[in-house]
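A single protein chain has been removed from this complex, and every other one stays in its place.
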Amino acid sequence: MSDVAASKGAEAARRGPFAGLNLDTRASGVTLADAGPCARFLLRGGGAAALAVGMALHLDMPREAYGCATDDAGRAMLWLGPDEWMLVAPEDDAAALTQKLDAALNDLAHALTDISHRNAGLIVRGPQVADAINAGCPLDLDIKAFPVGACTRTLLAKAEIVLWRIEADAFRIETTRSFAPYVVALLQQAARDQD
Amino acid sequence: MGTFSFGSLLRNAMAGHKDWPRQWRAPDPKPAYDAIIVGAGGHGLATAYYLAKEHGVRNVAVLEKGWLGGGNTGRNTTIIRSNYLWEESEALYDHAVKLWEGLSHELNYNVMYSPRGVLMLAHNIHDIQVFKRHVHANRLAGIDNEWLTAEQAKEFCPPLNIAPGMRYPVLGAALRRRGGVARYDAVAWGYARAADRLGVDIIQNCEVKGIRRDANGAVTGVETTRGDIATKKIGVVAAGHTSVVMSMADVRMPLESFPLQALVSEPVKPVMPCVVMSNTIHAYISQSDKGELVIGAGTDQYISYSQTGGLHITTHTLDAICELFPMFRRMRMLRNWGGIVDVTPDRSPIIGKTPVPGLFVNCGWGTGGFKATPGSGHVFAATIARDEPHPIAAPFTMERFVTGRLIDEAAAAAVAH
Amino acid sequence: MLLILCPYCGPRAEIEFRCGGESHIERPGPYSEVDDGAWADYLFTRKNPKGEHRERWLHAAGCRQWFNVARDTVSHTILAVYPMGKTRPPTEAGT
Partner (left out) sequence: MSDMAQPNRLPAGGAIEGRVDRNRPLAFTFDGKSYSGYAGDTLASALIAAGVKLIGRSFKYHRPRGIFSAGPEEPNALIELRGGARREPNTRATTIELYDGLEAASQNRWPSLAFDILAINQIASPLFVGGFYYKTFMWPASFWEKVYEPLIRRAAGLGRASESPDPDHYEKAYAFCDVLVVGSGPAGLAAALAAGRSGARVILCEDDAQLGGRLLSERQTIDDAPAHLFAAAAGGELRSLPNVCVMSRTQVFGAYDSEVYGALERVADHVTAPAAGVPRQRFWHIAAKRCVNAMGATERPIVFGGNDRPGVMLASAVRTYLNRFGVLPGRKAVVFTTNDDGWRTAADLVAAGAQVEAVVDPRASVDENLTKAAAAGGVRVLLGGYIVNVTGGARGVTSAIVSVAGKRQILTADLVAVSGGWNPQVALTTHRGGKPRWSDALSTFVPGDLPDGMTVAGAANGDLGLAESLRKGSEAGAAAAAACGFSAAPAPQPRAEDEPTAVAPLWHVAESRHKAFVDLQNDVTADDITLAHAEGFRSIEHLKRYTTLGMATDQGKTSNLNGHAMMAALTGQAMSDVGTILSRPPHQPVAIGAFAGHHRDRHFRPTRHTAGHAWALENGAVMVEAGPWLRPQYFPRSGEKDWLTTVVREVRTVRSVVGVCDVSTLGRIDIQGRDAAAFLDRVYVNTFSTLPVGKARYGVMLREDGFVMDDGTTSRFAEDHYVMSTTTANAAKIMQHLEFCHQALWPELDVSMVSVTEQWSQYAVAGPKARELLMQLYGPDVDLSNDALPYMGCREIPLRGIPTRLFRISFSGELAYELAVPARYGAAVLEALMALCGALGGCPYGTEAQSVMRIEKGHVAGNELNGQTVARDLGLGRMMSTKRDYIGRVMAGRPALMAPDRPTLVGIRPVEKGRRLTAGAHILPGGAAAVAANDQGYVTSVAYSPTCEGWIGLALVVNGPARHGERVHAFDAMRNNDQDVVICSPVFVDPEGVRLRG
């Protein structure tokens, strides 16, 4: 009789998208780090659903492009489209969140989908970070054009990403799991080219 | 008589080349013609030539809004092949290849048809299956096409990178040995000169502004920037501008016009012995006799009538070229230009009659029309002369989109260069 | 590369978008009453104009929304941008 949990324990049984990848950029200007596991939900729905979620989580739901709302519980609500938001939260918050949201959304038209495992989160940091990301990203990342807190779905070369500026010199890049090696390799090369 | 030959070249050399006649006249439009061809590209000029040569219809005008051969004829990557999937296509393109073989002599103009072989690369199991299916279908239709292993492909085209480490390794290739390239300008000029000598009026800088029709809707003539011209038969061969011209007769077409880009490198000594195509990673390359690498890029995603394309389209093709030919990375791109290609839903052309009596159309060649030039003109001329589709042209009607009898080469090749 | 004004995200690079071709074409129906000709028209016949063209674009690597664009097919100038389902606002070119 064998099974995952018994043989390893659920924690140990997990393997993140960056497992086995070397994140060292060998560059001074830019570093990469695994954002680690966390709870992610994709919320699709109309204004009513957004309103309900905002109230339930005490978050001022972003209603416009690049918008993002965060709280000190480490929850962040990212605007991805007029009917689409991504909610990122600490992993142990997942159960509580699901409950709250199901209750709040109950009979409103909406779709709430767990994508915690679908995405890979990467923290890219350093004085040259914007230049490195611009090696593949067609957005103007000047601090005035894309200020701290700004987020959007976009491209990094041939990978689709969600780009989120968490500090003046740091971005969080969310991509789908299987693109992680490509994104890492591209940023490593770009980081070296900045030196 | 200005017949070209080494002798005439020698004689004229002695005479300081002062006695060469014009290769074609610059006539003013006559009030009326038996037939008018709209568009003096390769297809249009070939149509006029075969009308005069094979059907005795010599009172023909070819109207060109710019200068002859200035459209896609002068902007393409000159790939010639006939290894298409469907019997209808095979018949049409092979008809063309057969005419290519003797064209220089037919026209007394060296069009430099160079059957140096066309390699179509397979990068995955799907490609292999599709290309092998082509090989079987082509052989059944009596068209040469053979399958090569990656090593054989490398032998045929030494600069080709077949390293297994590639993102899309070369797993094999289909080879059409009698495929190749030709000197695109010479094709237009050769047909123009030959048609002109048969009495065809080639009228440049003459834009068609309207199509005149009688009470029954039949065509009676055209309105142009150089005056009105009467005729009972109009053959529209306007490539990217077909929709615009056809709308003058209230005919709406199943066409969209996209910018297609091509580019050449600086000239170097011979490095590329053949034509190489990869539909999977979008690379089309050969080397001109002048030494330039001639590279075909893709189309932009939107309709356009400007002969410019997006930088990212060129880039997408060149990164593929660098994968297949890492030794070309240091070579420099010299010129990058665009043409306007008219594309049908099934990526096969439309050749034949239209709902308007006396109005004929030859269009929808998309990204691959050059290779068909002689065949296209030949069957279109017959269609116009007899007022009924030439047997080879018959399947390429507009009605096929209603009946569903498509000739779907789209599924067979991402881009039908 | 075009800079396209997404009605939801603002100006963004063309590579984030997909062009869906001619807009304002209605899917025929009810199915029992429409002949193949009308369907072929809907699916295949295109204005393909030289000049202003109304077309659908999708901000695929962005907000994932389809919307309408009025664009000049010669100059590539974007004359107007408006959501799906909305009627065409007038532009210089009119129509």
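For clarity, chains are labelled A, B and C in written order, and residue numbers in each chain start from 1.
In the analysis below, a contact is a pair of C-beta atoms (placed from the backbone, for glycine too) under 8 Å apart; a residue touches a chain by one contact, two chains touch by 3 or more.
If you're wondering where the values come from, they're calculated on a predicted model, not measured in any experiment.
Just so you know, the chain we are not showing touches A, B, C across the whole complex. Here the missing chain is touched by one residue of B:T47, B:S82 or B:S104, and it is B:S104. Screening B:A230, B:M333 or B:A394 against the full complex identifies B:M333 as the residue touching the chain left out. Within the set B:T47, B:Q204 or B:S257, the residue that contacts the chain not displayed is B:Q204.
For chain C, the list of residues touching the undisplayed chain reads 1-3, 14, 18, 20, 27-31, 34, 36, 39-40, 43, 56, 58, 60, 64-66, 75-76, 84-85. On the side of chain A, the interface with the absent chain consists of residues 1-8, 10, 12-17, 19-20, 26, 37, 42, 44-45, 83, 109-119, 131, 134-140, 142, 145, 157-159, 176-179, 181-182, 185-186, 189-190, 192-193, 195, using the contact rule stated above. Against the chain not shown here, chain B presents residues 4-6, 8-10, 13-14, 16-18, 20-26, 67, 69-70, 74, 87, 90, 102, 104-105, 108-110, 112-115, 123-126, 129, 132-133, 135-142, 146-147, 161, 165-168, 183, 185-186, 189-190, 204, 265-271, 281, 287, 289-291, 306-308, 310-311, 314-315, 318-323, 326-337, 345, 400, 402-406, 408, 410-411.
We take it that only the chains that are shown with their structure count from here on.
With centres set at the average Cα position, the gap from chain B to chain C is 30 Å. If you average the CA atoms of chain A and of chain C, the two centres end up 31 Å from each other.
For chain B, the set of residues that touch two or more other chains is empty. Looking at chain C, residues 15 sit in touch with two or more other chains. Residues 241, 243-244, 252-257, 301-306, 310-312, 342, 345, 401-404 of chain B touch chain C in their complex. Those residues of chain C whose C-beta lies close enough to touch chain A in the complex are 6, 8-10, 12-13, 15-16, 61-65.
Residues of chain C touching chain B in their complex: 1-2, 14-15, 18-19, 21, 36-37, 40-41, 43-50, 53, 55, 71, 73-76.
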